[in-house]
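Report on the structure given below.
Every protein chain but one is kept in place in this view of the complex.
Chain lettering (A and B) follows the sequence in which the chains are written, and residue indices restart at 1 in each chain.
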Amino acid sequence: MIEADINALIEGILRSDRRSIARAISYAEGANREIKKEMLALLYNHTGRSQVVGITGPPGIGKSTLIGNVASLMSDMGYNVAILAIDASSPYTGGSLLGNRIRMQEALNEKKIFMRSLANRGARGGLSESSIGSTAILDAAGFDIVFVETVGAGQADLDVMDLADTTILVLGPGLGDQVQAIKAGIMEIADLFVINKMDRDDSYFAMKDIEDTLAMDDARPFTRKVVGTTVKDMESYRGLIDLIKLHGEYLKESGKIGEKRFRMGIQWMIEDELRNRIIEPIMSKIPANSRNKNYYSIIESIGEFFSETMQEIKEDKII
Amino acid sequence: MAEEQNYYHTKLEEIKGRFNEREDKSLKRWRDTTLEQWEKISNPVYGDYENSSGIKIKDLYTENDLPSDIQEISGFPGEYPFTRGVYPNMYRGKLWTMRMFSGFGSPEDTNERLKYLISHGETGLSIAFDMPTLYAYDCDNKKAVGEIGKCGVNVTTLKDMEVIFDGIDLSKVTTSMTINAPAHVLTAMYFAIAQKQGLDLNSVGGTVQADILKEYIAQKEWIYPPEAHLRIIRDMMTFCTDHARKWNYISISGYHIREAGASAVQELAFTLADGFYYVEMGKKAGLDVDKFAPRLSFFFNSSINFFEEIAKMRAARRIWATVLKEKFGAKNPRTMMLRFHTQTSGYSLTWQQPLNNIIRTTVEAMAAILGGTQSLHTNSYDEAMALPTEDAVKIALRTQQILAEETGIADTVDPLGGSYYMEWLTNKMEEEAMKYFDKIESMGGILEAVKSGYIQREIAATSYRRQKRLEDGKEVMVGVNRHVEDNEKPLNILRIGKEAEERQINRLKAVKSGRDEDSVRKALNDLRNAFLDENKNIMPYVIEAVKSYATIEEISNVGREIYGGWKEPVIV
Partner (left out) sequence: MVDGKNQSLFKEKPIKILLAKPGIDGHDRGVFVLAKAFRDAGMEVLYAGLLPTPEEVVDTAVNEDVDVVALSLLNGAHMTVFKKVADLMRERNIDDIALVGGGTIPDEDKPALESMGITGNYGPGTPLAVIIDHVTSRATESRLRKLR
C-alpha cells in the first residue's frame, strides 16, 4: 500500500467515514502486517477518547440483544456508538457463522449504528487478534462508546479486561452453574455486573448472590455494582446505562481511559515482531520430526544474543 | 405439565412395545441359504437404504415385523383409530376432491378465472395471495414494489375482494383462502361481502389457513409476536363457533414445514404438535372439544419417497385419534378423525428436464391417494420456475383424473393395509413422532420450542443433511445429480406484468379519496380498544374496519402498535 492511500484512509477514519472505517478494520483483520502496523501507528495518536465497553458472559444469555438495546438508547441520548462483536470460527474449516449481527439488526437499522462482526479465527480468550486494531480505529474515528462483545463460548473470556475500559459481565438467573461454567477469576475482572432476563422469578436470587460477592470487595477504587435488565422493559436498560456513564466518569477523572488498550496494543506489536522475525523463522528451520536433536542450545544463544539489549532496557537506556 | 410429559412418554413406551422381536427361524434359514448363495453369485452393490426421516429400511419385511396385534392397532376404516381411513368406504363412495389452487395478478384477473371455473361446474374455489397481502402490507408500501400480483392476487381493501367476487353468489360456492397472518382480515372481508349479499354467516362455507405456528416454524409470514396471533386465532375460533359454523378458521399445515426442508417424520410431528396446541387453546377458551375440534383440518405434503408418505398419513390419523381421545377427552368419533388436504411436493420438482416433474407428481399423487387424502392439489411441471401456465395446470389435473378413473387405485379401501413393510413403517413413523412430542413437552410445549428456534434448527439441520447426501450421490434427483443433460431448452413460463401493480395502486388511491375518514378512524379506534381488552372478541371490530374501507395495513398496524413485530431467533 502506498503512502498516499494510507493517508487517505486515516483521513477518512478521522472524519468518521463509514467506508473508510470498514475498510481499515479489514486491514486490521488482514494478513498484511506492514499495513496493519503502519496504520495503527498513525492512529494511536488519535486514540484514548472512546470508552471501550467489553461485554462478556456465557452463551445464550442475551448479550447481543442487550447490546443492541443499550446502544439504541444511548444513541437516542446523543452518544455516538459503535459495536464490535466477535464470533467463533470453526477450528476445522476456519469458517464462521457471524450470528451476532442479526440479533441486534433492528437497532442498527433504526439508529444507523456502526457495527462490525469479527471471527475469532482461533484466537483464545474470547477476542480476535484484530479486535485490538479495530477498537483503535473506532476510537480514532471519534465514537464515544465502543461495545465489544466477546465470543462467550463458555470458556473464560478473560482477555477482554485488557482491551476494555469497562468490563461488564452478563449473567442470568440460575447463576451458580454459569459462574462454574465460565470458571473462577471472571468475577474479579468485571467492573459491572448485569443480571439479564430479570423478568424471571429466580433472578432475584442471582442479584442477591452478586451483591453478596461485591460486599466482600475490599478497597477497590471503583465500587462495583450489579443491575438487572430485561427485554420486556426497555426502561430496565437505563440503570445499566447510568452505571456505564458512572464508570466512564471515574475513568476520565483517574486518567485511566485507554490505558490498558494502549499497553495491549504495544504488547501485541512486540509479540508480533518477535513472532515474525524470530520465532517463525526459527521454527521453519526445525523439521517436523525434531525429537532427536537438541534445540535447547538455540534457545541459549537467542538469550545471549539479546542479553545486551535487555540489559540496556533494564537500565532504562532505551525506554 | 409433568403429567402431560408422562402421557407422550408412556405412549412412546407403548408403541415400542408393539414390536416383540421374536426369533424367526425360517427367516434365518432364508438368509443363511437362499440370500447368501444369491449374493455369492451376483456380487450386489448395496446402497444405504434410508428414507427422508433417516429411518433405515431393511432388505425384507415378514410377518415378524408386524405389530403384535395389528388388527386392533389398525382398526377398520371409518372406526377409531382411523389408521385405514376416516370413512368406511373411502373413495368407493366418493372420490377425493380435486382442488387446484389459483390466483394471480389483479382482482379482475382472478374474478375472470373464478367465473370460468364456476361456469365449468367448479364449486370449490381456492385463492392464492401475493406476498404483500400475506404480510399485510398495502400495495403502495415501498416494500411491495415489484411484488404485486406475482405469487397470487393482491388484496389491499375490501374493494379488491368485491372485485374478486363480483357476480359470484357466496351461498353457492365454498372458498379456500391460503392466508395466514392476516387471515382474520380476509375472513372479515369475505364475511362483509356475504352480509352485503344478505346472507347469514352461518350459511357461508370456506377455509382460511390461519395456522400461525407453522409460519414461525417454516413459512415465516407473520406480523406480530406469537402470543398476539394466537389471541387472534382464539377470537376467530370462538366467533366462528358461535356465528359462522361452516367456516373452517384453521387448516393445520405440514406442507410448508416439509417444503422448508423437514423430513416426513418432522412434518408429521411438528404439524400434529401444532394441532394439539390449538386444541388446548380452544379448551382453555372454554370451548367443548367435541364442538370445535371437528372443524380442525390438516394439510400435508406428499413427497417423492412413496411408502414413507403413505405411512406418514396413516400414522397421522392414528396419532390424532389416539391423542384426542386419550389426552383431550374427545367423545365424538368425528372429533378424532384427522381429515386432510394434500399437495404434491414443490421441493421435489426440478427446473432441469421439467417434464420429468409430471412423473414425480404422479407418484406423489398416488401416495396421497393410498394415504387416504380428502382432497388433492397436484403441482404443475413448470412450478419449480414460476406460477404455472394454463397448459401445465391442465396436465396436473388430468393426472388426478387418470389415477381416479383409469387405474383402479381407488377401488378398495387402504390397499396397502396389512403389508408387512407398510405396517412396520406406519408404526415406526408413529414412534419417531412420539419421540418428538416427548421432547417438545420437556421443552415446555411447541410454542416454547418454536420461540427458542429449536424446531427451526432441527429442520435446517435435516435440510443441510439432505443437500449433503445429494452432493455425495447418496440420494438421487434425476437431471440434477444423475442423468444430467446439457443445453436444456428453456420453458415458456407465466409472467406477471406491471399492470396489476398500477391497477392496484390506482384503485387504492380512489378508495382512499372516496372513503369517510372519520368512520375509518372510529373503526380502527374501536378495534384498538378491543385488542386492549383480553376478554373482548376482535372479530366484529375487524369486520367493521374492513367495511369502512380501512386497508389491510392500517388494520394490521393497530396490532403492530400494541404488540410490535417479531424477530426470529437465530437459526444458523
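The rule is simple: a contact is a pair of C-beta atoms (placed from the backbone, for glycine too) under 8 Å apart; a residue touches a chain by one contact, two chains touch by 3 or more.
Because the structure is predicted, anything quoted here is derived from the model rather than measured.
**Student:** Report, in label order, the displayed chains that the undisplayed chain touches.
**Tutor:** For the complete complex, the undisplayed chain touches A, B.
**Student:** Out of B:Q352, B:S519 or B:N557, which is the one that touches the chain we can't see?
**Tutor:** B:Q352
**Student:** So one chain is hidden, and I want to know which residue out of B:D65, B:E221 or B:D438 touches that hidden chain in the complete assembly.
**Tutor:** Answering carefully, the residue with contact to the hidden chain is B:E221.
**Student:** Which residue numbers on subunit B touch the omitted chain?
**Tutor:** 131-132, 134-135, 137, 142-147, 150-151, 215, 219-221, 259-261, 347, 350-352, 384-387, 459-460, 463-464, 467, 471, 477, 479-481, 490, 493, 496, 567-568, 571-572
**Student:** In the whole complex, what residues of subunit A lie against the chain that is missing from view?
**Tutor:** Missing-chain contacts on subunit A: residues 18-19, 22-23, 25-26, 29-31, 89-90, 93-99, 101-102, 105, 109, 112, 114-117, 119, 121.
Methods note: only the chains that are shown with their structure count from here on.
**Student:** How many angstrom lie between the centres of subunit A and subunit B, each centre taken as the mean Cα position?
**Tutor:** 48
**Student:** Can you list the subunit B residues touching subunit A in their complex?
**Tutor:** 567, 570, 572
**Student:** Of all residues in subunit A, which touch subunit B in the complex?
**Tutor:** Residue positions touching the partner: 97, 99, 102-103, 106.
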